[in-house]
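This report refers to the structure that appears directly beneath it.
All protein chains but one are shown at their positions in the complex.
On to chain A.
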């Protein structure tokens, strides 16, 4: 392949990545048939990869792809349906063309995100569906990211798409008064995608490579489409703060490096600056929420490490606020640790004991080790650490816990 050809192929790939969600949303908006729209889009991308290197990249690559995908959707409909129905389809495509000509692509990807996170779609299908429809990731790749068998992920996605079509779920931005609630489902799905990537602290699992990046991309997109929503900004800020530390989270030998021991010079200044800017923009709206609080906690951690200032008091307070917004097991466990670090280890221990159903939750045992250590209960701390190690699938984390990593304070 010569240079020009390679360049054209790269441009086709770029157009695919940048425009996938928009095009899918436009194609599926009327028919609500996501699977048929995906097929049409796949045909269009295949045609682009074949034709563009020969004929050059069209002046409006996205428009070109849309035209070809529509033609393909029309042909498929004609094959499936009677003449009368295809006529209806042609009319519909025409209407659609006029619509999109008038207002451009608008918020089509946001519509798609709202569709994917509609409460009528199974919760465990929402984040995967969003990754597939907005970013065009394939089912196998998504299955790997969520550590689910490809066949069951494939089934989950097919069922969700069938449901959008058959139950008549709209491709629409919800009414203004419903947006905060519905947006929180969009943000939760992005958070779930990022959380899945983050659990692989090591970056050791190649199947998860890139998922964190995709999640951040979706958060940026949400902020771009709904810039006045402080929780969207908060989520983006939180993920960027965490992502900024990726290179510092592991030693060359794969060992886990806790926040307090990370080499701050390895942190991404650009991401931290973007995170801080997003958090400031969110604060101007004066509507605090879960993700903004999580971002503020990460911001304090960053500040504490870069300036050496001890911020245990404010951190414990922020965790109280967070537990008010989202009293999940993970948040309650983290709050207990923050309290223990702030000098109230015994109260923290009773808080931890009060959390039910955490017997097999690894962070509960790891946190227990740290809190027991701070309570001066050495033997019990060691035992909790070994329970935590047994519940971890990550060799680096196991080594850290068994070597007594819970003893050194921040």
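Keep in mind that, in the parts below, contacts are C-beta pairs under 8 Å (C-beta built on N, C-alpha and C of every residue); 3 or more make two chains touch, one makes a residue touch a chain; residues count from 1.
FYI, contacts and distances are computed from a predicted model.
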| item | value |
| --- | --- |
| Protein name, per the UniProt record, of whichever chain is missing from view ("Dissimilatory-type sulfite reductase subunit beta", "Ethylbenzene dioxygenase alpha subunit", "ABC transporter ATP-binding protein" or "YCII-related domain-containing protein") | "YCII-related domain-containing protein" |
| Absent-chain contact - pick from A:4, A:120 or A:403 | A:120 |
| Residue in contact with the excluded chain [from A:14, A:149 or A:167] | A:167 |
| Chain not shown, touching residues in chain A | 81-82, 85, 118, 120, 166-170, 172, 174 |
